[in-house]
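Note that this complex is displayed minus one protein chain, with the remaining chains in position.
Then we have subunit A:
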């Protein structure tokens, strides 16, 4: 490191860090450590944790599958109304999640626009199922992925793609062999954000998928309900969720970015 650290950057940076970390410290201080092992052993806790991890991961996979092409469309093509479309992508970010959940019910619910057709044709209803949890999480988390990937695409040097194209590669090949490797850090960052958002999702999930242990009760839902009667249990559950997500994200980051 050369020279003195610039104060105008360091002071707000430290303040920002304290602001973000202090609430976590509050949780750690108030945590009833003595009852922690007993709480962890409760089958409902592990069930909720497993459900959270599985649904957040599946939701992230769906977001990657649909979100990366969508980001490509927004960044690499020109068509009328693209600005409006980009604004619409951020709707789930702005919408209060509970409203998002109601919106999902109105479309995919048993009496919803698409949901009633699904019910009559295939006998499939999505609310109150684990698939419903995945849908709610993907709905809320996808914008994080799309925005990250679109930013990465805009920042990527297009001359590599052009060079590949002049050498005869098709657009699909260019995307697969040149663009995707170029934007990998952006995609990974987006996937991490997306996964974290899906893991913490509460409002849309409880509204669209409901709350039932084993099928739709994820950790945030368990935390919320524990808060009603046992605030201490809620603190423990939150810490478990935090610890697991931090461990997973930290270890994955090492593997992907080589311990940056």
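In this section, a contact is a pair of C-beta atoms (placed from the backbone, for glycine too) under 8 Å apart; a residue touches a chain by one contact, two chains touch by 3 or more; residues count from 1.
Throughout what follows, contacts and distances are computed from a predicted model.
Participant: Leaving aside the chains on screen, match the unshown one to its UniProt name from "Molybdate-binding protein", "FecR family protein", "Transport permease protein" or "Carbon monoxide dehydrogenase".
Facilitator: When "Molybdate-binding protein", "FecR family protein", "Transport permease protein" or "Carbon monoxide dehydrogenase" are compared with UniProt, the left-out chain turns out to be "Molybdate-binding protein".
Participant: Tell me which residue among A:95, A:188 or A:225 touches the hidden chain in the full complex.
Facilitator: A:225
Participant: Could you tell me which of A:50, A:82 or A:111 touches the chain that is not displayed?
Facilitator: Final answer for the missing-chain contact: A:111.
Participant: Could you tell which one of A:128, A:160 or A:175 touches the chain left off the display?
Facilitator: Answer from the full complex: A:128 touches the omitted chain.
Participant: Pick from A:151, A:185 or A:210: which residue touches the chain that isn't shown?
Facilitator: A:210
Participant: Hey, which subunit A residues sit against the chain that's not shown?
Facilitator: Residues of subunit A in contact with the hidden chain: 102, 105-106, 109-111, 127-128, 206-207, 209-213, 216-217, 221, 224-229, 231.
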